[in-house]
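Single-structure report; data block below.
Every protein chain of the complex appears in place save one, which is left out.
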Amino acid sequence: MKYESRADRIFDVINYLLLIIVLVLTAYPLIYIVSASVSDPTAVNSGRMWLWPVSFTLEGYQRLFKNGEIWLGYANTIFYTVFGTLLNLAVTLPCAYAMSRKDFVGRKTLNFMVVFTMFFGGGLIPTYIVVKNLGLLDTRIILLVLGATSSYNLIVTRTFFSSSIPDELRESAFVDGCTNWILFTRIVLPLSKAIIAVMALFFGVTHWNAYFNALVYISTREKYPLQVFLREILIFSEMLPAMLASEDSLVIEELTRQARIAEMVKYGAIIVSSLPVIIAYPLLQRYFVKGVMLGAIKG
Amino acid sequence: MGKKLLSLVIVCMLAMTSLALAEEITPIVDEPLTITAMGLKGTLFVENYEDTIVGKWLTENLGITVKSEWYSSDIWQEKKGLAFASGNLPDLFFNAGLSSIEQAKYGAQGALLSLNDLIEEYGVNTKAMFEEAPYIKASITTADGNIYALPYVETLVRDLGGGRYWIHTGWLEKVGMEEPTTLDEYYDVLVAFKNTDCNGNGVADEIPLSGSDGVSVDCMVLRALGFNVLSLSDFFNVRDGKVFFIPGDEGYREYLEYMHKLYAEQLLDNEVFVQNYQQFVAKGEQSLLGSYEGSASYYIAPNDGYDYTYMGPMTSDRNDTPIFTINGGLSIGRTAICATTKHPVEIFKLLDFFYSEQGSLLNDWGPEGYAWEYNEDGTWSNLVGEGCETVQEWRQGYVTPCCFNQYGPYEFKLKQNNANAAWLNQLTIDNYEPYFTYRFPDLMLTEEELDTVSGALTDVGKYVEEARARFIIGEDDIAATWDAYVKNFEAMNIETVLNVYQTAYDRYAAAM
Partner (left out) sequence: MILRNWQLYLFVLPAVVYYIVFHYVPIYGVQIAFRQYYPMRGILGSPWVGMKHFMRFFNSYYFTTVIGNTLRISLTALIVGFPIPVLLALMLNEVQHLRFKKLVQTVTYAPHFISMVVMVGMLILFLTPSSGIINHMLAAVGMERKAFMQDARNFHWIYVFSSIWQESGWSSVIFVAALASIDSSQVEAAIIDGANKLQRMVYINLPVLIPTIVIMLIMRSGSILSVGFEKVYLMQNATNLSRSEIISTYVYKAGLIDGDFSFAAAVGLFNSLINFAILVLVNLFARRVGETSLW
């Protein structure tokens, strides 16, 4: 039975209070976005709409869904995210584990090699040429392979393994005749659900939000992920003033009208594209459960 | 004898008819040819060029299929660079907007094909265009004498560039004043706008002058002071054959002082530097705007759309010749052929075709019967396709995205049966055409010249922009800081830049 002291209760009150403030502050712009997605753009841009929808209209969503390319993008993104993340986990987890083992010869070199790439790289052009020479331009595969792992995630995962998988575990396993492979798959992984969940989330989100690599390496529109199509819409209204400078008056009318549509659509586009990931988080949360290590060492 | 004459006439007529028909549609190639074209995606709704009506027309009638690869503006720079770097060049660029610097650079490096010989040999329409408007050729020829890219040329007066400056006629009536013709008169009008309930809603919410991203009617003011500027990035002008730097000139100081006065007295919307275009338009839609620069009043302020008229070019105590700067309707760098293509001649013939009246029409509006059709009186009206809301959506998304170079087509555009277009045209003819002044040219520099000036120009450009904002808002006092401001340009090597531009200008003047 837990004993709650007075200090504890004060702590709880302050904690809850602070968190509620955080909740409200963070939620406001989110509500704003939802409301803006169903409001008239003039009301939004003039500041009249500030919390609840003004001049309710579903036109933004209608146009968004009328756009066939959005659905194509969605399907592509799901493909890239699922398979990309699986690949990422398969490459990153074992490597990070090996890097966390103090008895792994070559550990320091590998560490340095990984960190070095976070700073120095040939840049876009040579990488593009390498990809071209591999024949991987304009393929779906390249989007899965690029970013097969990331230095940042490797290091974070390695840190996790270092600090939560004790050496005694490995020693007792070896005494029992385990190989590294069995140690990793049967013992370490099940204990690491939290970090697997986090990495699945990090990699998954990276894939979900990715657009730059697609823009650079892909030239067939059918292979584009969702974010590329969304960006076209978003960038369009930003670029409008520049485009207006050099067109005839009738084209100007159309561009202005399209920008207005882009304005209407952009908030809805954000919601449509981020909803799945936002929903994914609570589902993954249960893997961050306490007491994962319980019982592993005892006995 | 009679019979012979008759048969001769018939034969002649047949020949002429078939000639006419032949002139209409001659395939450029013997076998169907597919070429790739890379460009900017200029409109939101279109998918692939080869599927548009004009794309299909090209395939059927000229035998050439143009496959498009297009990208939105935020990745366009990288894409161009990558295409050149990796050797993965398309056959041609279209809707490319290649700047004069890019044309000079990539041309000199051998990435773009020099078109001079092709124009000489096959460019029937191109040469005709050059004859009609010599400034075109001078503007697209690089310093080494080559033409690497072809422009899109507007010929209708309303589309020759220079901006459109609007003032509310209803409000002028309300305050009982005439359209201003000098800067001082304009100031008085703005004051009157501010102090009267012009939009009749009982609230003092009138904004006499507004704009977005820090720009309102600046060029109009600069021109009133005697500068021939197309936009705020025009830093150079020429005076008695000598090139000088505008932002360091005494006249520019007057411009700053004028704008600062407007800002300080709240005649110029104090949010002009922090609001974007959409916010500006939102104010127009609420009938708050007295004057502004914008594409079309019926678009920016739809509720008062036709109650605006053009503000004519103005004069000031510094300058008594009204100037309206135009760029001659020239949009350079629209199409260019890549040096690696295997079909330079065919592609050039295609580009030359677009300079003919028929080709220009095709690029602009597509074949008859889709986006337009002739009326009985010789004018033509728009048509809207199924599933599209406006004619423009239909036209640019499905019929023709206007990606190629074109010239005019002048006669055709005049006959359009569209009230807005006609209204704009008339306004331009009445207010601006008499004062048309061709801009200070976008000079083509050699590679060494570019090398010398690009570093300095970047810094100069930034400084001009920043300082201008600070002066207009009043953060820096013009009187106190002007000398230091001018001195800074010397520190940035403006003298070297001026020398380079003088040389380039002399070259241009000689080529005209």
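Per-chain numbering from 1; labels A and B assigned in written order.
Quick note on the criterion: a residue touches a chain if its C-beta (ideal position, glycine included) is under 8 Å from a C-beta of that chain, and two chains touch if they have at least 3 such contacts.
Note that the coordinates shown come from a computational prediction; the quantities given were computed from them, not determined experimentally.
Asker: Going by the contact rule already stated, which one of A:L143, A:A210, A:L234 or A:L255 would touch the omitted chain in the full complex?
Answerer: A:L234
Asker: Out of B:E60, B:E131, B:D144 or B:D213, which residue would touch the omitted chain in the full complex?
Answerer: Only one listed residue reaches the unshown chain, and that is B:D213.
Asker: Of B:Q77, B:N303 or B:S381, which residue touches the hidden chain?
Answerer: Within the whole complex, the residue contacting the unshown chain is B:Q77.
Asker: Among B:D184, B:E257 or B:E465, which one is in touch with the chain left out?
Answerer: B:E465
Asker: Going by the touch rule given at the top, which residues of subunit B touch the chain that is not shown?
Answerer: These residues touch the chain not displayed: 77-78, 80-81, 84-85, 99, 101-102, 105-106, 109-111, 213-214, 270-271, 273-276, 279, 454-455, 458-459, 462-463, 465-466, 468-470, 473, 475, 488, 491-492.
Asker: Touching the absent chain: which residues on subunit A qualify?
Answerer: Its contact residues with the unshown chain are 2-3, 5, 7-8, 11-12, 15-16, 18-19, 22-23, 25-27, 29-30, 32-33, 44-48, 50, 90-92, 94-95, 97-99, 101, 103-105, 108, 110-115, 117-123, 125-127, 129-130, 134, 145-146, 148-149, 152, 154-156, 159-160, 162-164, 179-181, 184, 194-195, 197-198, 201, 205, 209, 227, 230-231, 234-235, 238, 266-267, 270, 273-274, 277-278, 281-282, 285, 288-294.
Here is the rule we use: only the chains that are shown with their structure count from here on.
Asker: How far is the middle of subunit A from the middle of subunit B, if each middle is the mean of its Cα atoms, in Å?
Answerer: One centre to the other, that is 41 Å.
Asker: For a test of understanding, state which residues of subunit A touch subunit B in their complex under the given definition.
Answerer: Touching subunit B: residues 41-42, 45-46, 69, 124-125, 128-129, 132, 137, 212, 215-216, 219, 221, 231-233, 235-237, 239-246, 248-259, 261-263 of subunit A.
Asker: In the complex, go through subunit B and note every residue touching subunit A.
Answerer: Contact set of subunit B toward subunit A: 41-45, 47-48, 69, 71-75, 78-79, 81-82, 85-86, 88, 97, 154, 156, 158-159, 161, 212-213, 231, 277-279, 281-283, 285-286, 295-296, 299, 331, 390, 392-393, 395-396, 402, 418, 420-421, 424.
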